[in-house]
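Shown here: the complex without one of its protein chains, the others still in place.
Going by the order they are written in, the chains are A, B and C; count residues from 1 in each one.
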Amino acid sequence: MPSGLQNLDYAAFVVLFCIGLYMVLARSNLVKKLLGLNIMETAVFAFIVTSGMVDDGTAPILGNGVAGPFASPLPHALILTGIVVAVSITALALALIVEIHRQCGTIEADELKGAE
Amino acid sequence: MALAIAAAAVPMLAGVMALPRPGDPAAPVHARVAAHVVAHGAEETGAENLVTAVLLAYRGYDTFGEVTVMFAALAAVMTVLAPRPRERSPEPADGVAISPVVVFVIRLLAPFIAAFAVLVVLRGNVSPGGGFQGGVMLGALLVLLSVVTGRGNERPLLEPRLASWLQAAGPLTFTLVALLGFATAGAVLALPADPAWARGAMLLALELGIGVGTAAIILGLFLQMRGW
Amino acid sequence: MEHWLPLVAMAPLAAAALAPALGRGRPALAWGLGVIAAAWSLLAAVLLTRRLVLEGPFSYAMGGWPAPYGIELRFDALSAATVFVALIYLLVLVYSRRYAEAAIPAHRRSWYYSLLMVNLGGLVGFVCAGDLFNLFVFMELASVSSYALVAAGGGRVAALAALKYLLAGAVSSVLILFSIGVLHALTGSLNIADVAARLAATGAGAPAALALGGLTAGFMVKAALFPLHLWLPDAHASAPSPVSAILSGLVVNIGIIGWLRILPIFSGLETMALGMVYEALAWLGAVAIIAGALAALFQQDIKLMLAYSTVSNIGYIVLGLGLAHPVAATGATVHVLNHALIKSTLFLAAGALIHQTGYRTLHDLRGAGRVMPWTCLALSIGVLAVVGLPPTAGFLGKWYIALGALEAGRPVFAVALLAGALLIFFYYVRILNAFYFRAPAQERMLSVREAPLSMLLPVLLLAALCVLGGLFGRWPIDLLAPLVRQLPGGG
Partner (left out) sequence: MEVADFRVVLAPALSLLCAVLVFLLGRHDAWRALFTLAAAVTKLLVILSLLPGSLAGTVYSYEVIDFPPGIGIAFRADALGMFFALVSSTLWVLTTVYAIGYMRDRHQRARFFGFFALCVCTTVGIAFAANLLTLLLFYELLTVCTYPLLVHDETPAALRAGRKYLAYTLSGGALILLGTVLVQHLAGTLSFAFPGVLSRQSGDAMLLLTFVALVAGFGVKAAIMPLHGWLPTAMVAPTPVSALLHAVAVVKAGVFGLLRVVYNIFGVDLLGELGYAPWLAAVASFTILAASIVALAQVNLKRRLAWSTISQLSYIVLGAALLTPLAALAAIVHIANQAFAKITMFFVAGAIERTTGRTELRELAGLGRVMPWTMAAFTIAALSFIGVPLFAGFVTKWYLSLGALQAGAWWFVVLMLASALLNAAYWLPVVYLAWFRPPRGLPAQVREAGLLLLVPTLVSAAYVLLLGTTTRTPGMPFSLAEAAVRFVTGM
């Protein structure tokens, strides 16, 4: 099994993921919850892209004269789709927050809890 | 709360640590699919940019789903927020008045931004970029223009009727290309091998479809917020 | 023939894109497009299932690219659920025509139908996906449209419930994506069969266990298993009734079907991790049954009651799966299908009641039995089915899970299951009592007419299906037998 230390960047993504999770769960302002969600998504995207990296590899674009090990194109394609999905969810969440603000006048989850 | 999340983090850390080292060429990530795509991607799909090859050819179905997700986001926002046609606010939103300097600079730069965006969309096959990236740029530009020229208020940049067709451009082009691929190459979303130009043309059509679709959706989202 | 497979999912999505454009001024056109798309999916699903029955599971390489490189769609016993999905969708769409006219403002209606079709496409695509990332994309399609559909009816509670649902769903999606990333890093490919083979070969330990944990947690949030179900009651109760029927009947099953789909990947994993997951699921399922039933006892709003009963029924399914015994697994898989039928009957009937009378609490709905006899008849049949009286569809699931619990040597689960069934009946007796044996509390109830035909026919048809699904339970069971065999512990 590879020694513990060299997957440091994976560890960083996990920490980022947990920070995002904490924001979603602990913060009461709905927009901050959404920010936490985006942080979690970015952490996962970064993790997947890094898993496709290869030592001193170049971008997987075949031009004339470009050689050397290519980074794996698959994670990059996955992340493009992932980003679009994340954008869509954020757009919908913001729309809902606007709707909640218009209906309840506040976007603090604690106050809203009573209003239900 | 923090304790609970820390407790959740520990197994994640343990699992992630045991993963093969990122970057070492012997890792399984590069062995299977990636190796095949790198080796045969170009001649099988006709696109030098392998990421686009994966996106539009090998995993074209995912991208179809993804374009529909974006359309669904627009539909979702419309279902939640679309105001009634009658009460659309004709008077301009209470934004800050835009200084003529900004207006002049934007109008000056607009064509160049547009050109670059179109370039990114069309060159998606051979160089970094593609439908989504170009589409977003185009959308952003259109939004900027709507704000700057004040066209957003009395008459939207895009008539609603035309807008709804353009917004559906993404999924529709994909369906057409899929059926075309089915007719010519015998499998849904397949790229015909025989006429070399046909494959390039279909990829291009997909890129354009996605680009226009994305731009229209972003403009639609903005206009909708302003009440169109 | 198998070329129909990708078209089953693409057709509704294309129709969804067309709906707003065509239905600009006339939402009826968008509705028509929706019905055509649903009918097309149903027809294709029936043909595909017939082929499945005749020639066994088959798969389809999208774009002609061979399996590990391109995306492979897999149509096996699990994806036979498309028939149920398409059928229920067709009926819900027919039902929602009159309902939407009252509940959804005119200018948003064509978008509402477009979202419904996106949801249908997402569900069908999800069920037939044979590729991990494709599974994720179609799950997102179905989820995004569900979040918005909850808020489609407008109103303060709906918007808040939709946001809570969105946050819970998004967190679970991110977790699932993370696990898919881990599996990709481990094996290099995304095709489920391929990943399973390579994982068995390399036999990785900790990362595979992490991926299993992440996927299970993610899917169980989607399925609203007990501790993670807090978003479900408000979302399903405040959504418009046709949407609640789809949410409770179909979208909730994403978690279960997804989990069943990824299970073979981890069959190679050493039994300790897998055994622990099963044990946890069995216990959570048992607790969910009791908690869901208890929570429903104290509800006044009829749709909240039905939502909590969904939590309880998901508990049954998860308990059945958690027992890792072929008989219990048969019960669980059959209950997935039957529960979809039963829950959509109940929600549509309740929706018709609310649509006609405007009241939602049991106290106000008293005497509905006399005024709307046919709707209440369908609701009563649904009630008997959800309780699991023998001739109805609900009985099959409970019978096999209880039997499986005993055969697996865990009588305590059988007792928990039956206690749950008893609790469920008590709060349904309150419904029947209110409808038939109480004088109307609101005088307006006397002037209420029966639901319109376009809402009544789907409800009655679904009620009939609940009973027929029970009586002719043999076909779904034989259909699901191959799936159950390859589940771990499969006899």
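Keep this in mind: contacts are C-beta pairs under 8 Å (C-beta built on N, C-alpha and C of every residue); 3 or more make two chains touch, one makes a residue touch a chain.
Predicted model only: the values in this text are computed from it and were never measured.
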item	value
Displayed chains contacting the withheld chain	C
Which of C:16, C:414 or C:456 contacts the chain that the document leaves out	C:414
Where the unshown chain meets chain C, residue by residue	384, 389-391, 395-396, 398-400, 402-403, 406-407, 411, 414-415, 418-419, 421-422, 425-426, 429, 433, 436-439, 470-474, 477-478
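In the analysis below, only the chains that are shown with their structure count from here on.
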item	value
Which of A-B and A-C has more C-beta contact pairs	A-B
Interchain centroid distance [CA atoms averaged], chain B/chain C, Å	31
Whole-Å gap separating chain A and chain C, where each centre is the average of the chain's CA atoms	28
Separation of mean Cα positions, chain B and chain A [Å, integer]	18
Per-residue overlap in chain C, given as positions that touch at least 2 other chains	133, 137, 140, 144, 147-148, 151, 159, 162, 184-185, 190
Residues of chain B whose C-beta touches two or more other chains	12, 16-20, 22, 27, 29-30, 33-34, 37, 59, 62, 65-66, 69, 72-73, 76-77, 80
List of chain A residues in touch with chain B within their complex	1-2, 4, 6-7, 9-11, 13-15, 17-18, 21-22, 25-26, 47, 50-55, 57, 59-63, 69-70, 72-77, 80-81, 84-85, 87-89, 91-92, 95-96, 98-99
Chain A partner contacts - residues on chain B that touch it in the complex	1-2, 5-6, 8-9, 12-13, 16-25, 27, 29-30, 33-34, 37-38, 41-42, 48-51, 53-55, 59, 62-63, 65-67, 69-70, 72-74, 76-77, 80-81, 126-128, 130, 132, 221
Of chain B, residues touching chain C in the complex	11-12, 14-20, 22, 27-34, 36-37, 57-62, 64-66, 68-69, 71-73, 75-80, 82, 84-85, 160-161, 164-165, 167-168, 170-172, 175, 178, 181-182, 185-191
